[in-house]
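Here the structure comes first, spelled out in structure tokens, and everything after it is commentary.
Note that one protein chain is taken out, while the other chains of the complex remain in position.
Chain IDs A and B follow the sequence of writing; residue 1 opens each chain.
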Amino acid sequence: MNIIDSMLCKGCDICISVCPKDVYAKSKEVNSKDVYVPYPANQEACVKCGLCEISCPDQALYVDREVE
Amino acid sequence: MVEERFVLGNEACALGAIAAGCRFFAGYPITPSTEIAENMSVLLPKNGGSFVQMEDEIASAGAIIGASWSGVKSMTATSGPGISLMQENIGYGVITETPIVIINVQRGSPSTGQPTMSSQSDMMQARWGSHGDYETIALSPSSVQEFFDFTIKAFNLAEEYRVPVLVMSDEVVGHMREKLIIPDSVDIVKRVRPELEEGEQYLPYDAPENGVTPMPAFGDGFNVHVTGLTHDKRGYPDTNDAETHTDLVERLCDKILKNKDKICSYKEEFCDDAEIVVVSYGSPYRSVLTAVKEAREEGIKVGSLKIDTPWPFPDEEISKLAENATDFIMPEMNLGQMVHELERVAGKDANVHLIGKIGGVLHTPEEILEKIKEVASKKED
Partner (left out) sequence: MAVKENPYKKYLREDRLPHIFCPGCGNGIVMNAFFKGLEGSDVDFDNVSMVSGIGCSSRIPGYVKCDSLHTTHGRALSFATGLKVGNPNQDVVVFTGDGDAASIGGNHLIHAARRNIDLTVICINNNIYGMTGGQISPTSPKGSFGTTAPYGSRDVPFDLASLVTAAGASYVARWTTAHPMQLAKAITKGLENKGFSFIEAVSQCPTYYGRKNKLKTPVLGMDYLKANSVTKRRSEKMSEEELIGKIIVGEFANRPHKELCDNEEDLVNENYDGGLAIKSAFWEEF
């Protein structure tokens, strides 16, 4: 499961936008900074390209590459 | 073997820098300091060092700070407009506690002024030139030999207190040729790396009692963050906390103020019974001694206090002299700068007289003698 660190996320939504497979969506829950932290709503579509990781300005996003 | 040479003051400065361990010089041509850069460009490659002619004086001051953090003793030299351009980075050197040496061969000013003539009109700029509260160390040589000796001393003070040190020379000393004695070896203060206990967190700005923290070089593995912003003991920016700022700036000042007795250097001659004391620094001292000796022959109880370190100003010594002396005379190649310090310290107990002279020509012994006589005759009245 890809993880978004809610302590670091500032809610810019860049991950939602750059993902070629539309893996991420905005959650309805806010973190301590009143930010709606995205979550991998469509995890199974993830092709582990890493674009979201490198595009996350806050080093908050982790792509799970382990084979289940 | 001790070597004797007949050299230009600016060359003596370069030789002193090499003897002190300076292995990086960055500079920009400007009269009357250029010969220092020229000599360093010859000497450095022969001693394992590097010389870079920078695009301007701002870059020169920046480059020597960078070189200092690489672990190499570094220096620049300039005059007039050049020293004005360096002021911001001097302040950076102060807050980051970077040992560097800056030579200022003073010339007639303000602005472009008199490039080939002498002056001492940057003395207050040496003290307050960069923005902010800070204390500074400045040395003023009065001879070619002193230009050599004081340059070495400047490097040692810079390392000992982790501060930028200014050598406030002037065109007279820079462009004069005299005998220089180069000793076999010179005393050097070397840099000392921090020592950490196993598992101890490195706090680059957690200063011991004397206010001076050990300094690593970049690449030593300490991962130090150096910033011109107000920083905490870890070196991290902390710009909105009054206490952090106060602690930092007070420590930067205290490490000079509280060690003043070790930093201040001066020479007293004929002062034991002196009722009149001629206080000088740098070139004017050359005329002072002749004048004092002649006045002594005429029976005037006059002495000389020659200050090697105008900054920090030797308050205690002057207060001591003021117990006996009724008059102080200060010849300066400006319209009155260090005389304000003299006034501050001795003004309550004695009369302070300035012999301010600008235009680029040094005071003659006669001018100083005349003032001594004038002051002595008023005392009799």
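A few comments on the model shown:
Throughout what follows, contacts are C-beta pairs under 8 Å (C-beta built on N, C-alpha and C of every residue); 3 or more make two chains touch, one makes a residue touch a chain.
The structure displayed is predicted, hence computed values, not measured ones.
Checked against the full complex, the candidates B:Glu4, B:Glu55 or B:Glu297 give a single residue touching the omitted chain, namely B:Glu55.
The chain that is not drawn here is touched, among residues B:Val7, B:Ile30 or B:Ala67, by B:Ala67. Listed here are the subunit B residues that touch the chain not shown: 18-19, 21, 23-24, 26, 45-50, 52, 54-56, 58-74, 88-89, 92, 99, 159, 185, 188, 190-193, 217-229, 236-237.
One chain of the complex is left out; on subunit A, the residues touching it are 3, 5, 7-8, 10-14, 16-18, 35, 51, 53-62, 64.
To be clear about the criterion, only the chains that are shown with their structure count from here on.
Work out the mean CA point of subunit A and of subunit B, and you get 58 Å between them.
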